[in-house]
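The complex is shown incomplete by one protein chain, all other protein chains being positioned as in the whole.
Chain IDs A and B follow the sequence of writing; residue 1 opens each chain.
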Amino acid sequence: MITETRDLPMKVEPATNYLNVEHSIRSWLLTTDHKRIGLLYMVSITLFFFIGGAAATLMRLELLTPQGDLVTSATYNKLFTIHGVVMVWFFLIPSIPTVLGNFLVPMMIGARDVAFPRLNLASWYLFMAGGAFALFAIITGGVDTGWTFYTPYSSTYANGHVIAMAAGIFIAGFGSIATGLNFIVTIHKMRAPGLTWFRLPLFIWTIYTTSIIFVLATPVLAITLALMALERAFGVGIFNPAMGGDPLLFQHLFWFYSHPAVYIMILPGMGVVSELIPCFARKRLFGYNFVAYATVAIGVFGFLVWGHHMFVSSQSIYAGMIFSVLSFAVSIPSAIKVFNWTATLYKGSITFQTPMLYALGFIGLFTIGGLTGLFLASLAVDVPLHDTYFVIAHFHYIMVGGMVMGYLGGLHFWWPKISGRLYCEWLAKLSAVTIFLGFNLTFFPQFILGFLGMPRRYPVYAPEFQVLNVLSTSGASILAIGYLLPLAYLLWSLRYGKPAGANPWQATGLEWTTASPPPRDNFETTPVVTAGAYAYDAQLAESEAARHV
Amino acid sequence: MSDPAATHAHQFDDAMQQREAATFGMWIFLATEVLFFGGMFLGYTVYRFAYPEAFAEASRHTLLSFGGTNVAVLLISSATMAFAVRAARERKRTALVWLLLTTAALGTLFLGIKGFEYAHEISEHLLPGKSFQFGGAHAEMFFYLYFLMTGVHALHVTIGVVLIAIFAFRAWRSDAFAQHDTPVDLLGLYWHFVDIVWVFLFPLIYLIDRHS
Partner (left out) sequence: MKLDADSKTYLCTTAALLALLALTIGAAFVNLGPFNTIAAMCISIAKGLLIILFFMHVRGSNHLIWVAVATGFFWLGIMFALSLSDFMTRGWK
């Protein structure tokens, strides 16, 4: 794919790379290197993952028994709020874009860095400042409104540090906007010579679309949280029925952001899968153009469906019908992607390394999650399912079964590039399988529970639901082990892992043409691109030809 | 136009790419601001359709001459800003400094007039809250939106004035924009955006019904 030749021997770590070029704390905290910033984010979101996970652990422990015997109802409200806020805004939304996106976007397009490196660093500080406010809110007693902050409860009646939490999300939101803006400009303006849009890796298409969502949706969240906080602080506002206000205005504004936000929380995962499947099936991605168009379609259509969160809110039934139809439509581009990944697998030479296990898991679990979304998009069916565990299972299948598996798959795939080391393969495979099994045991029972009528956000439930809840909690404990293992062996590999070499997976893509770990400016010379992405068939033909010489 | 000797940051290939990237980035930021203000405009629209008479009556209590003057002030400041951007391009330092200072002065005049209006409205008990005395809840809704939207706008004007003043100082002190005038360009875009927001706010606040 590239005209320049690779000079480096396969398995030697280069003397100077972006990791060892400087060692001081200052060089990390004031870095403008997109790769280091990606690592700063990696550490931060991992910390937040454990905080959100701790809240979930306590919730699942409480739900072992039908009575509310581990924590009070008030505490339980705080737990699900903390779990939602932290996992959504401080873990999943940043995850792939700020870790893998920051590390890979410039490399995949043959650039030395992003368009605005100092803005990139600023975005991390905004994220951390927002996180500090959120942690303050948690430590000083928590918030019990749910991650959705519905008014008038949040703006008038709730106790707790709602304003501090809202401030944290507001500030972190500007970090997201900065990241999105940076990626959009970088991808438009800094592609290497010959790298046209339709030669880009699909990961770049998904990061680009995700970035568009960041910049168009997040400002609305910002103003909405600000309005809610003002109402709370001053006792006047536009969501307060006593003043002639409408709580549904809050919901429209909130979901205008939060629905596209869920596409932020899946598109990058889809981008990773589009990189992994061709590599581990040694085959070009089937229907590249369709997958690219489907990506943009998901991003655009995702803005048109938010009212499906409000079917039972007393929103106009006519609006409900419009949102329902549009919600069915938005599933189509996602289905197109699943078909194309499957077609790529057909007649491929498939191997089952760890990243591939995650990619295959993603396809299956995302499909289940997506199909169950159609039940919820149907107005009549949503009425009994709204606010039940069915909804919870639906979005966890997509966000955890999909996106988190995509994040882990991508982390494992690009770990050799990021660290220059290989991890322990059998342990990694074991973790992937553990996660897959633990995940399904945790969340599949929740579909049944929701169908049977168990409502969400309650620490108590009818006794006949106990068996399924116990199964779910057992699954969660297995899932937890699955998540802890990679932390252990990936850290271990930093010290003791075998050197990886430039391209341990024999993958196509500009990032694999440079050393592992890469030099500070990514490439020795700017690459020139002459062919499209995923040229695995060309690679195969080359090696065949070489053998027959 | 593009100085071949101009330097550029290391991630870019040339000064032209850097300028295009910076300008594009600024426009994306302005798009985010459109959506940020947009949330408040949506709230306004919803309640104006819901309470048309209360909003019309409340609107008549705003100070049209002051609001209208403020539109003219900002429009003229946009013109001086446009000339300032051109002065920066043409490396005319003195003109740049004076035009930036004039723009900042006009922005400050805007804030002064706005402050006077606020003081007047507060003394007339039109500030929502415990001391609000005018119509009912619906009129209070109008005035909440009034203070909110003009307040957020005024915050943006203030930030703009401060930045313009800083740029004027740097241009005067160290001829900061001689090699690299893009920042002035970008600040100009921001200032024009702030002007556009007021252009839309003005009729919505002051001109709902002046003919009854």
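The working rule: contacts are C-beta pairs under 8 Å (C-beta built on N, C-alpha and C of every residue); 3 or more make two chains touch, one makes a residue touch a chain.
Owing to the predicted nature of the structure, the values given are computational and were not obtained by experimental measurement.
Per the touch definition above, the residue from B:Ala9, B:Leu42, B:Val152 or B:Ile166 contacting the chain not shown is B:Leu42. Residues 188, 216, 220, 246, 248-249, 252-253, 256, 303-304, 306-307, 310, 315-316, 318-319, 322-323 of subunit A touch the missing chain (whole complex, contact as defined above). Residues 1, 16, 19-20, 23-24, 27-28, 30-32, 34-35, 38-39, 41-42, 45-46, 49-50, 64, 68, 71-72, 75-76, 78-79, 81-83, 86, 89, 188-189, 192-193, 195-196, 199-200, 202-204, 207-212 of subunit B touch the missing chain (whole complex, contact as defined above).
The rule is simple: only the chains that are shown with their structure count from here on.
A separation of 36 Å divides the Cα centre of subunit A from that of subunit B. Residue ranges of subunit B in contact with subunit A, taken from their complex: 9-12, 17, 20-21, 24-25, 28-29, 31-33, 35-40, 42-43, 46-47, 50-51, 128-129, 137-138, 140-141, 144-145, 148. Subunit A meets subunit B in the complex at residues 106, 111-117, 177, 181-182, 184-185, 188-190, 215-220, 222-224, 227, 230, 234-238, 242-246, 249, 252-253, 521.
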